[in-house]
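Shown here: the complex without one of its protein chains, the others still in place.
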Amino acid sequence: MIDAGSHGEVLLRVNGLTVRLHSGNGLVHAVEDVSFSLARGQTLGVVGESGSGKSVMARSLMGLLPKRALAGGSGEILFQTAGGAQRDLASLPEKQLRLLRGPALAMVFQDPMTALNPVLRLSVQLTEPLRLHLGLDRQQARSRAIELLASVGIPDAAGRIDQFPHQLSGGMRQRVVIAIALACSPSLLIADEPTTALDVTVQKQILDLLARLQRELHMAMILITHDLGVVASRADHIAVMYAGRVVEYAPANTLFTSMKHPYTEALFNSIPRINDPSHTRLQAIPGRPPQLIDPAPGCAFAPRCQYAQPRCREQTPPVVTVADAPDHQHACFFPVSTIPGGRPHGR
Amino acid sequence: MRLLTRKLPWLIGTLLAVSFFTFMLVSLLPGDPAVMILGAGGVSPEAVAQLRLELGLDRPLVIRYFDWLGSALSGDLGRSPMTGQAVTDAILSRLPVTIQLGTMAIVIALTLAIPLAMVSAYFAGSRLDRGISGLGFALMSVPGFMMAIFLILVFAVGLGWFPATGWVPLSESPAGNLQSAILPAMSLAMIELALYMRLLRTDLIDTLQQDYITLARAKGLPNWLILTRHALRPSSFSLMTVVGLQLGGVISGAIIVEEIFALPGVGRLLYQSILQRDLLMVQGIVLFIATAYVVVNFLVDLCYSLLDPRVRYAE
Partner (left out) sequence: MRSKVADSSVVRSRAQGFSAAARQVFGRGFGPGFWIAAGWLLLVALCAVFADWLPVRDPIDPVIANRLNGPLTTNILGADGLGRDILARLVHGARVSVVIALTAVSIGMVIGGTLGILAGYFRGHFERGLMAVLDVILAFPWLVLLLALVAFIGQSLAAISVAIGFLWIPAYARVARANTLSVVQREYVLAARAMGASTLRILLREVLPNVILPVLAYGLVAMGLVIIVESALAFLGLSVEAPQPTWGGMISEGKRHLATAVHVALVPSITMFFTVLSLNYVGDRLRSRFDVRESNL
């Protein structure tokens, strides 16, 4: 079981989360046996390619997957509610889960262009959760909404509150999405690729904003991205996902200095470095992400792994803890070893 | 306002073309109006020629068109040589019936279609959804007159709740008016219902897959609120457009329904005028109907641009 280590109040503890989904072609093993824990004030970075299961995992934490698509799964999502009780979100009936969405759990979505309802004014979209969960009346909700807009850095909040999403730029829309998510001061914020659809300059602003708000509200945050660079300086722990499993988990520093899983290494090497001589070949990971329908036995990364051995294709590597590093885990039979101070072995 | 000035020339152009087309089509119909009026067979050619002169039918087509158009713009659509009645009066006296019929039909259709579509879309793929969609399919396969006959059979002949023919004006008795209007309105409404339901369901299903619906769920909003406020509103715009476009179908259906139920409406007048070759009347009515249709759709289009924020604030 992957542990957040000793950081005080553990807010979220996920045990063996497995999610299967119906699709036109069969049963998709979207998330397989994922476990981790998270304390307040901490940030967990989840990194992986498209199709690695990170979005499905995020949505299943909040119960946002369409019921019709679910095809059996298992695991626990133990969450510490404000009242002090610990609840398993995975088995909570929808009605009670709905009460938690907003005040306890919140999500920021990837594409600000589509995340806001185009035909509703910002005032409506912002005051809804305030009136529903906090019981504010119209006036109170409206002024609180204006405060929220200002706190996420939108200039002239009072003037903008009655506008429609189309009248705002992408970066501003994302700020509104964040404002909506934080309206009821949740204890856990899940940010699913919050900056992927934004310009690079705006990315930093949004990430800084998220970090500041996290501090102010003492929230736990799960930061999902496909970009290692984003989590490098902003996450306390990093979980690397591949084909629905967590293949490596470590505190941020440890991950970058002594990564163990070949996939992590490959991800790391694929980032172009500014100091490399010109015309250096980009190192892409050969092959394609695996089909998640009826997965073959063995390690999911084996077909693309340069260190793969026959054993890797027969047995699925279990999660093991690195010796002398109790909060560093990985799932590989033949972990990569690192030359301290330099690039990992093999480059 | 800028929108208005941009689209106005289109409106005027279309209306002019419509009037021209109407005039030409009717004028080119076979059957000499003079002969029709005097009664065919056994009429002297001189009498026919005399009548033609009186009616001004000897002048060139184009001049007759402008003459007609000119009077039409001032509200005078001529006087029917057959019945002697002013066309405009004939239309206006019958208009309330047709308008009431059409409005009732659309209102009934919308009142039923919107909740059914919402239920259907929410439970998409379930047996309930398939049942409702099946019902919609069935309704779409029944033409207006067949529905009318069926309703007459069940409710007029069978149960005797409503009259099979006849119209009671609102001024005379509201209850009687409603009674005489229900069966015709229902006949018209059923096809519209099927169409609206189908369209709205598809649009809603599309909308429900959008990210902003997931976000609404993430906010912890109850499902009924998401359906009505977050999903229905974006989808209602295309519905509005279709209602406008469907007016042509409603009018066509009204012609048949008014004939079946013997209602004194504009549709029935048109049909009988065509049968009697009362061309001036036909011209006037067609011009009126087509103009009304174009204008209404123009207004719907305008409303759409004003109401749908996506269009209004498009950068």
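Chains: A and B, in written order; residue numbering restarts at 1 for each.
Everything that follows uses one rule, which is that contacts are C-beta pairs under 8 Å (C-beta built on N, C-alpha and C of every residue); 3 or more make two chains touch, one makes a residue touch a chain.
Model, not experiment: these values are computed from the prediction.
Which of B:P143, B:P169 or B:P264 touches the hidden chain is settled by the complete complex: it is B:P143.
In the complete complex, the hidden chain is touched by one of B:Y65, B:F123, B:Y271 or B:Y304, namely B:Y271. Taking the complete complex into account, B:G248 is the one of B:G176, B:G248 or B:P264 that touches the chain left out.
In the full complex, chain B touches the hidden chain at residues 13-14, 17-18, 21-22, 25-26, 28-31, 137-138, 140-146, 149-150, 152-153, 157, 247-249, 251-253, 255-256, 259-260, 270-271, 274, 282, 286, 289-290, 293-294.
Everything below uses one rule, namely that only the chains that are shown with their structure count from here on.
Residues 59, 62, 64, 68, 98-103, 105-107, 109, 111, 114-120, 124, 128-129, 132-133, 164, 166-167, 177, 180-181 of chain A touch chain B in their complex.
Residues 125, 210-212, 214-222, 229-230, 233-234, 237, 308-310, 313-315 of chain B touch chain A in their complex.
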